[in-house]
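Of the protein chains in this complex, one is absent; all others appear in place.
Chain lettering (A and B) follows the sequence in which the chains are written, and residue indices restart at 1 in each chain.
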Amino acid sequence: MLGTRAGRTAALAWITATAVLMTGCGSSSDEEGDSAGPVTLTVGVFGDSFTPELYRAYEAAHPGVKIKEVRADYGTHHNNLQAHLTSGAGAADVELVEIGQISGYLGQSDKFVNFKDTGVDVAQWTEAKVAQASTSDGSRLIGLPTDTGGLAICYRTDLFEKAGLPTKPDEVSALFPTWEKYVEAGRTFLAAAPKGTVWFDAAGNLFNGILGNEAQTYYDSSGNVVAGQNPAVKKAWDLAVEAVKAGESAKLSAFSAEWNTGFQRGQFATVTCPAWMLGYIRTNAPKTEGKWDIATVPGGSGNWGGSFATVPTQGKHQKQAVELATWLTASEQAITIYKTLGNFPSAVRTWTSPEVADAKDAFFSDAPVGTIFPASLEKAPVQVYGPQWGIINTAFGNALTTVEKGTDPEKAWSKALKDVAAAAG
Amino acid sequence: MSRPPAHGELDVPFGVGPRPGRSGTGADRSPEGHASPREPSALRRFSRSGRGPSRRVRGGPGLATRLLLGLVIVMSAFPLYWSVVVASHDQAAISHYPPVVLPGPHLWEHVRTAFEQANFAKALWNSAVVCGVITLAVLLTSTLAGFAFARLRFRGRDAMLGFVVATMLVPTQLGVIPLYIMVTRWFGWANDLRAVILPAVVSAFGVFFMRQYLVTALPMELLEAARIDGASTLRIYRSVVLPVARPAAAVLGLLTFITAWNDLFWPLIVLNSENPTVQVAISSLAAGVTVDYSLTLTGAVIGTGPMLIVFLLLGRQIIGGIMQGAVKA
Partner (left out) sequence: MTPSAPAPPSVRPGGVPGRRAPALRGGRAPRQGSVLTPYALVSPFFLCFAVFSLFPLAFTGYVSLTGWNTRREGSEATFVGLENYRHLVADPDAWNALRNTIGIGMLSAVPQLLLALWIAHLLNGRLRGRLFVRMGVLVPYITSVASVAIIFNGLFARDFGPVNWLLGLAGCDPVDWHSGLLPSWTAVSVMVIWRWTGYNALIYLAAMQAIPPELYEAAAIDGAGGWRQFLHITIPSLRPTIIFTVIVSTIGSMQLFGEPYLFDLTRNANGGAAREYQTFVLYIYQQFWFNGRYGYASALAWALFLIIVVIVLVNLVLARRVRGED
């Protein structure tokens, strides 16, 4: 029993309590090393962005540096970062920020290292890409681009065949030159679909895909929230609603366990596929290898997602962190990541390198990913983001989910706008 | 008490009050905490074999009762059993129709993966440290204050005790925003176990629980005798109060440990996956990039395992403690 020898217990309590206060349980003591000593750098991520092999390679080249990865899901990761910025402590040395979130942090750019001063080679990326992580006057750059989310459509060749649809990428791409045609093709598929299969995974993901080819979505170029007035948003919404009403959605909650099950069981025939989605599918549904292929995205181009590596100034090892972030985002590493994870590099100069341009993905029936994604990105517009972009996007995603569950679309739309107003307020 | 009080932490029946006919229970206790043979203490009665008086009237349970109880136990245990089943299959098994009902071969492999992916080794160690320190600290602060409230007279005592009882009603997790600012911005304890430990080192429930126990179990004469021998208050605390408090301290310690082990809200805010407690590790497994359901449930199994072991070893005391809490006071 815990209570035996109570006297000693009490003494032990004091000793332990004191010890804990002094040492912090050993958890933070390694943060205090001077710059000469061994340094542990933390990298905060929300997905598979870097690989353990990369970290080990960096450690090997930089004796005295150890790298630890801090993981959380997308929402938690960004909320934690915000809270850590607010409280001034707790952020990782290198923090990944997603494109939909980066402008939210631009307003607090003084809390991040300005990469304009670090001598990083910004010519690796397009100006537009760099601009997304820069303050409006261009004086500060808070994030280095990692990957980018060029769009495509991944589809199940086996299900297409059973439904009597063509299976070759060219023919499939020809099925849906526009998003309207994509929804129409869904109807054709459903008419002869194998039991238990529908056209796509979730309305929210379709919505994101449609908006991926729009320059302006929730913000105009002067930074005002225009989500409710922008016809492009309403058009994407209406199309997604139409698809839901036609029964094309598997109504799965994206990035959840059930969504993964959907991949494994083949509950849907197509999915909007930013480059980083390939890695998701590969890890979540390994047994579907060879059943997938990749077609051109409706509209021919688009972008969804992609990230930046930032260095919060609250970190104790800024110099080393900047060095690490610069290395992790450099073109050579971007190519390595591309080859192992499938995340498509932001660095344009890599696109022409044979390692990227000639790449085929065996998991996806040897699809020529090295040409699909650059093609999609080259024509993609430069998108405008704003501070609450992520929250607004979540609000629309939630509203579409309620439509999938049977809520009247009109009501769901006005509820989404209310949530947007509340978030902006 | 600043740990967000879990549901049921307040199991002191403040609304119940001393019931006639039962108030003398603890008084028959000798200082070592042994019950006198004539009337066993409430603690012993319920932790032993609960000789409820009523059974003499009602007689043994019928077959129906036994079957129903069996059903209740099956319902209680099934979710845990099912989690082991799913954790021991590969992740495709979750979507099998009809569902799998027997354990598969992959449990060990999943446990290893969980340990690699979610930092479970560190999480288990962290949780052990956090819960151990919290438990010891709560016991210490509770016995000290409980002793003072039970057996010392001082100005403002009743008001202060009333205050302690009242604070049990305050959902302290509502102070979470300043608490967060405080421990991270002011103390610099982000991702630091101290941020989880310190706010939980006192428990109003613990103070009240110990006070209620000591007020009946700690004989006045013993204190007087010690005083006449010239013992200081601290000495009395050490050599008289603590030994007497032992049985109650044991159950308080167990309940505190369980509550601390299972706490999620606050650790989720101040810790990250690099330095997690078990609950944070479980929830980060469930929210990972690749949500592998059997792996997630493996996390739940790992997190529950140590508690199950504690429960199997000390279930008698835990049950005694809960029932004790219900009758005491």
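In this section, a residue touches a chain if its C-beta (ideal position, glycine included) is under 8 Å from a C-beta of that chain, and two chains touch if they have at least 3 such contacts.
Please read all numbers here as calculations on a predicted model, not as lab measurements.
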(request) Out of B:Leu107, B:Leu140, B:Leu193 or B:Leu271, point to the residue that touches the absent chain in the complete complex. (result) B:Leu140
(request) Just name the one of A:Thr40, A:Gln82 or A:Thr371 that touches the chain not displayed here. (result) A:Gln82
(request) Just the residue numbers, please: which parts of subunit A touch the chain that's not shown? (result) 5-7, 73, 75-76, 79, 82-83, 85-86, 104, 107-108, 251, 253-258, 261-262, 265, 267, 387-388, 391, 394, 398-399, 401-402, 405, 407, 415, 418, 422-423
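Here, only the chains that are shown with their structure count from here on.
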(message) Roughly how far is subunit A from subunit B, centre to centre by C-alpha average, rounded to an integer in Å?
(response) 40
(message) Taking the touch rule as given, give the residues of subunit A at its contact with subunit B in the complex, in rising order.
(response) 1-4, 6-7, 9-10, 12-14, 16-17, 20-21, 24-25, 27-28, 42, 44, 46-48, 68-73, 76, 80, 83-84, 86-92, 255-257, 259-261, 264-265, 280, 283-284, 287
(request) Would you mind writing out the residues of subunit B in touch with subunit A in their complex? (result) 91-92, 94-95, 126, 129, 132-133, 135-137, 139-140, 143, 180-181, 184-185, 188-194, 197, 201, 238-239, 242-243, 245-250, 253-254, 257, 269-270, 272-275, 284, 286-293, 296, 314, 317
